[in-house]
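Every protein chain except one is present and positioned as in the full complex.
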Amino acid sequence: MTYPRNCWYVAAMSHEIARALTARTLLNEPVLLFRREDGSVAAIEDRCSHRRVSLSLGTLIGDRVQCGYHGLQFDGNGSCVRIPGQDRIPPQACIRAYPVVEQDGFVWFWPGQRELADASTVPDFSDTCSSNRFVGRRANTLPVAAPCLFNIENVLDLSHVSYAHEKTVGTREVAETRPETEITDAYVEVRRTWDRAAAPPMYQRLFDWKEVKRTQAIRFWPGGNVRLQITVEPVGNTEPNQVRHLHVVGPCTPETDTTHFKFSAMYRDFALDDGSVTDTIAEQFHKTILEDKVLMEDQQRNWNRDGEGVTMIDLAVDRAPLAARRLLLRLAQSERQ
Amino acid sequence: MTYPRNCWYVAAMSHEIARALTARTLLNEPVLLFRREDGSVAAIEDRCSHRRVSLSLGTLIGDRVQCGYHGLQFDGNGSCVRIPGQDRIPPQACIRAYPVVEQDGFVWFWPGQRELADASTVPDFSDTCSSNRFVGRRANTLPVAAPCLFNIENVLDLSHVSYAHEKTVGTREVAETRPETEITDAYVEVRRTWDRAAAPPMYQRLFDWKEVKRTQAIRFWPGGNVRLQITVEPVGNTEPNQVRHLHVVGPCTPETDTTHFKFSAMYRDFALDDGSVTDTIAEQFHKTILEDKVLMEDQQRNWNRDGEGVTMIDLAVDRAPLAARRLLLRLAQSERQ
Partner (left out) sequence: MTYPRNCWYVAAMSHEIARALTARTLLNEPVLLFRREDGSVAAIEDRCSHRRVSLSLGTLIGDRVQCGYHGLQFDGNGSCVRIPGQDRIPPQACIRAYPVVEQDGFVWFWPGQRELADASTVPDFSDTCSSNRFVGRRANTLPVAAPCLFNIENVLDLSHVSYAHEKTVGTREVAETRPETEITDAYVEVRRTWDRAAAPPMYQRLFDWKEVKRTQAIRFWPGGNVRLQITVEPVGNTEPNQVRHLHVVGPCTPETDTTHFKFSAMYRDFALDDGSVTDTIAEQFHKTILEDKVLMEDQQRNWNRDGEGVTMIDLAVDRAPLAARRLLLRLAQSERQ
């Protein structure tokens, strides 16, 4: 599948980018990320215009990247600013630079047409990430050898938690409960609510509740932006301050057509000072992420084996995943025209 | 080469299949093997009809396999018997099941047209495997990164034992002796007989005879069924009870077009209670099998390098291998029509 390019995609988590050269393939392109002396992040093509050596093998000197082979220098806008042994710098010596926005702990880049990049359209996770509810956060960047689309389908069909994650966050009623699905031109959201339901193993460990009143809402915006919002409270509860919130910002970005990066940052508003709660959530979520990785990579191996000709069947629960896929296809198609 | 599919092929040795999910690619298809509660073996497609995840990542519950991703359940006939969250099970949710026969320590499956599978045509090795001559048996399933055809050619041209296996079962006279070859529509057999010949190193260790009267007969039936029968006796012997028998049932099954599994089970009718004899035979045969694996995989690497255009020359000794190849091609061709 061809992904739309005129979208903000997460290139990295903020803590990954320092005064060093970080190479990452994103949407099939070699991207070089680094932090300038003023703290801003630059994203340029990771490939010298001269002999195509990766610039990430070179050196960061001030705000310039020097190629490790013949010493050409480039700035964060992709301009070639020095060629050893000659004065003239031909315009073709310049390389590609990408618009970048850093916000809410993520670095976003725009792989499409430069003139369409509008920083105000970067998804706003500030409510989740920066409000006074911000707490014990653990972050992770996981490479997955399966198409980004598989991850989007995974998160929009949470029925899988009943089987793939039954040891951590899943219970049987998730798969048995038909979700409420909201499909718009801008996003797809899936919601489930239970007034009384078995508490998943992780909740039992965190709250000592066998049954809970709970909600889950997961939203996807193209290219690969994902947010999961969970609430848990005692059965029959009516007091707002008894409601526990657990949020995951979990964007995903294609590395190539058949591989992707899955980013995750978790937030909570309870037991803020209790490190063991942080550890439990981090460890349990990490388990689920690895379980998903195993399944998606297996799925991709089977796709590789079978080619695109083989059929799949769609179930009732696939309404939201199919809507997300159509949304991506529509955007990619309109870009080609 | 395309192998004929309307044949019984060994899918596994009996001891490999238990109350667990065993995945194996056979004739380019992902096959899932498991033993039902009544002890019978089932072979179904190792791929969920929903999102193509391997069912071998799931769970065996009674006689049903539950997909590890979204919980669909399948029985040993490939029927989808449950879809979480919906009542209707569409007919396309079913997956492929293969006819299975378990006999003589092997599990056979039929990868071709279901209605042509006739259990009575499974090769009968009961004489070798189950008679009172059955003794100290060692079994092995070896993956080989070379076409199944290379193994068939290997066993039907035993002249190679003189060079490839001179440390174990080969002597020079094998390659120098023109074999008797029997070619029929159902099988190809090669026989050699010596009234007096040097004993191969393994025989010297087993019997303390420097020279022996000996015979070897190897038969191949399509798809990949192979049996080797060896007799050894003192030079000039006329007493039947002085003849030692050594049998190998050694079927092979294509995994893909360019890889295969080589199964082997060994039987003897002498020194039945002597564990050291069992160990010697097992160890010596294992050595020869690994020597063959090295040669066949090298051969395949050279084929890969050269493509199909490059020529080979055929020798006098290739009569039986060429007959086997023609038999397989004829069967495969008649299936296509």
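In order of appearance the chains are A and B, and numbering begins at 1 in each one.
One rule holds for everything that comes next: a residue touches a chain if its C-beta (ideal position, glycine included) is under 8 Å from a C-beta of that chain, and two chains touch if they have at least 3 such contacts.
Because the structure is a prediction, the values reported are computed rather than measured.
Residue in contact with the omitted chain (choice from B:Glu37, B:Glu115 or B:Glu176): B:Glu176.
If you put the hidden chain back, the residue from A:Ile83, A:Val212 or A:Leu328 that touches it is A:Ile83.
The chain omitted from view is touched by exactly one of B:Ser49, B:Gln73 or B:Ser162, namely B:Ser162. Within the complete assembly, residues 30, 47, 49-54, 57-58, 66-71, 83-86, 90, 92-93 of subunit A touch the chain that is not shown. Residue-level contact of subunit B with the missing chain is found at 153, 157, 159-160, 162-164, 175-178, 294-295, 298-299, 301-303, 305-306, 310-317.
The rule is short, and it goes like this: only the chains that are shown with their structure count from here on.
Put simply, the C-alpha centre of subunit A and that of subunit B have 48 angstrom between them.
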